[in-house]
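Complex shown without one protein chain; remaining protein chains in place.
Chain naming follows the written order as A and B, and within any one chain the residues start at number 1.
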Amino acid sequence: MGWVPDEWSIDHESLIEAGGYVQRLKMYPYFDAAHYILTCLSIRQDLGPDAIQFSRKHPFSCWLSCLLMSFAGSFLSGFLLGEPIVTPLKRHDDVILATIVWYFVFYSPFDIFYKLCNLFPVKVGLSVLKEIQRASKIAAGVKHAGRIYPESYLVQILVGVAKGAGAGVVKIVEQLARGTWIPTNHEILRPSFTTKACVVAASVFTMERHSMYVTAPHDLVYLCVVGFFVYFKLASLCLSVHDVLQPIENILCAIFMGGIIDAFAKAVESTKQAIQSNRSLSEEEILAKEREKVLKKKKALQTQSNGVDKKND
Amino acid sequence: MGWVPDEWSIDHESLIEAGGYVQRLKMYPYFDAAHYILTCLSIRQDLGPDAIQFSRKHPFSCWLSCLLMSFAGSFLSGFLLGEPIVTPLKRHDDVILATIVWYFVFYSPFDIFYKLCNLFPVKVGLSVLKEIQRASKIAAGVKHAGRIYPESYLVQILVGVAKGAGAGVVKIVEQLARGTWIPTNHEILRPSFTTKACVVAASVFTMERHSMYVTAPHDLVYLCVVGFFVYFKLASLCLSVHDVLQPIENILCAIFMGGIIDAFAKAVESTKQAIQSNRSLSEEEILAKEREKVLKKKKALQTQSNGVDKKND
Partner (left out) sequence: MGWVPDEWSIDHESLIEAGGYVQRLKMYPYFDAAHYILTCLSIRQDLGPDAIQFSRKHPFSCWLSCLLMSFAGSFLSGFLLGEPIVTPLKRHDDVILATIVWYFVFYSPFDIFYKLCNLFPVKVGLSVLKEIQRASKIAAGVKHAGRIYPESYLVQILVGVAKGAGAGVVKIVEQLARGTWIPTNHEILRPSFTTKACVVAASVFTMERHSMYVTAPHDLVYLCVVGFFVYFKLASLCLSVHDVLQPIENILCAIFMGGIIDAFAKAVESTKQAIQSNRSLSEEEILAKEREKVLKKKKALQTQSNGVDKKND
């Protein structure tokens, strides 16, 4: 009989139930639409100030770009698994929804749709929906790859990541379709937090599939992953916390990717130099000191002889 | 009993018969050869004045380019459908024919072959053969995709277009194989008339397959598509009519791709400005008028007082 009624208590059962509920959510149309809207917004942002002009001059290229990015995960996983790349275009509903979203983002009268979606609360809501869809896509990818390659963890993680964060890689092709080519800056060179989070999530799902380390029920694991994605998206949007994995990564890099070894090698190198310079200095010093001694002796002798001379005078 | 004998009359039956005849034409070797010749000519044109020198210095790259472009449609549709990309190389006859054509176009003594093929009547003849082959490829593509994805119209149209106009997209890879890279200008950004015509033809074939809108017998539809391609190719070659779809496209773009809405938005914007400027002007004017009135009154008063003063003097 505490501060909170009994029914509010978060017990294991209700969490699993919630996880099951989240997992059974249908992605089409609301979650997919949120994903398409945010994708089109990011393309429009990528096009810069000429976005509107570009969409008027090259509508086909613009539409293809949006479609490529909207279905990037499916395209990439299809390519990796040797499956037909056109598979995501098989379902007309998805294509029509993506086309409608593209149309509204680029051609709505007075840019109402664009301005509306860029409002902060709307964007936050869309982002939450998109992250839930992302978790669902990763789980589907891992499951699908697990059916084809039941023994290969790496492929399962890879396909999961491709489904969840394929846009980063497909972006290279998408930019080419828009007539721009920026080979020096892409996801592979500087993976974003989303990509890293997808790697973590796909690894968790894969380990859970094989009952390695992760032994919690699937629904609970799923709920945790969704929570993880939503939480860090909100942190990124509201608190500008962009990469919580960076410190861990930095430590790991420092330990394994040469940080410590390089520092050690440098230290050894500088010690060596110091020792060498020390030695050569001491030798010089010895010589200098000897020379000094010789000089002092000479002077002493001279002063003595002078004294003797003076005495003699 | 008119000017033309009875047997000459174009009736439904004979048209269907002609369509069936055109459809049963074997593409190998004459139609394929025409396609290969025109492809190699276009590559040689694309290479510019250094074509001969390039073909001597990099024969392998040159050959691969020609092969890539000659089988571009098959490569692209294979890639899209997740089928082996090497499929078009399976038939030795085709590869040998394409190789012979490549050899003659680039290495024939005194460039006889090249000069011959560039003669206007020869080029027109080859173009007609190529357009007939194009229609046949599109029909085959739509049929093939329809067997794998019977429900998905979009995929059927896409594969048809890829078969008929894949060269535009494969050109990016082909240019890379030749050591050139022009990402800012390709078919996706500015689709040529051929590509658009292929979209139309593939759509017609797809609709005909599903008995949507198009209810004419297949042979007749096929004949119409062939006629459409040949007619506009001849118009392009002889009359320099390069894009008959441009006006329709411009109208559609004006209606749906922001033309009218932009104009409306601009009008609203300018009206707003005009109203605002009108108001501010009128306010200023009001002030100015009031000031003028005040000044006039003052002057009147001054003149009155002056008159009074003068009278007083």
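Keep this in mind: contacts are C-beta pairs under 8 Å (C-beta built on N, C-alpha and C of every residue); 3 or more make two chains touch, one makes a residue touch a chain.
Everything numeric here is computed off the predicted structure, so don't read it as measured data.
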> In the full complex, which of A:52, A:124 or A:172 touches the chain missing from this view?
Replying inline: A:172
> Of the listed residues A:30, A:149, A:193 or A:228, which contacts the missing chain in the full complex?
Replying inline: A:149
> Quick one: which of B:56, B:210 or B:272 touches the chain that's been left out?
Replying inline: B:56
>> If I consider the whole complex, including the chain that's not displayed, which of A:97, A:158, A:177 or A:226 touches that chain?
In response: A:158
> Any idea which of B:90, B:115 or B:210 touches the chain not displayed?
Replying inline: B:90
>> Need a quick check: the contact residues on chain A for the chain that isn't drawn.
In response: 79-83, 148-149, 151-155, 158-159, 172, 181, 183-186, 188-191, 253, 256-259, 261-262, 264-265, 268
> Touching the missing chain, which residues of chain B?
Replying inline: 52, 55-56, 58-61, 64, 78, 82-86, 89-92, 95, 106-107, 109-110, 176-181
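Assume only the chains that are shown with their structure count from here on.
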> Rounded to the nearest whole Å, what is the centre-to-centre distance of chain A and chain B, using the mean of the C-alpha atoms as each centre?
Replying inline: 39
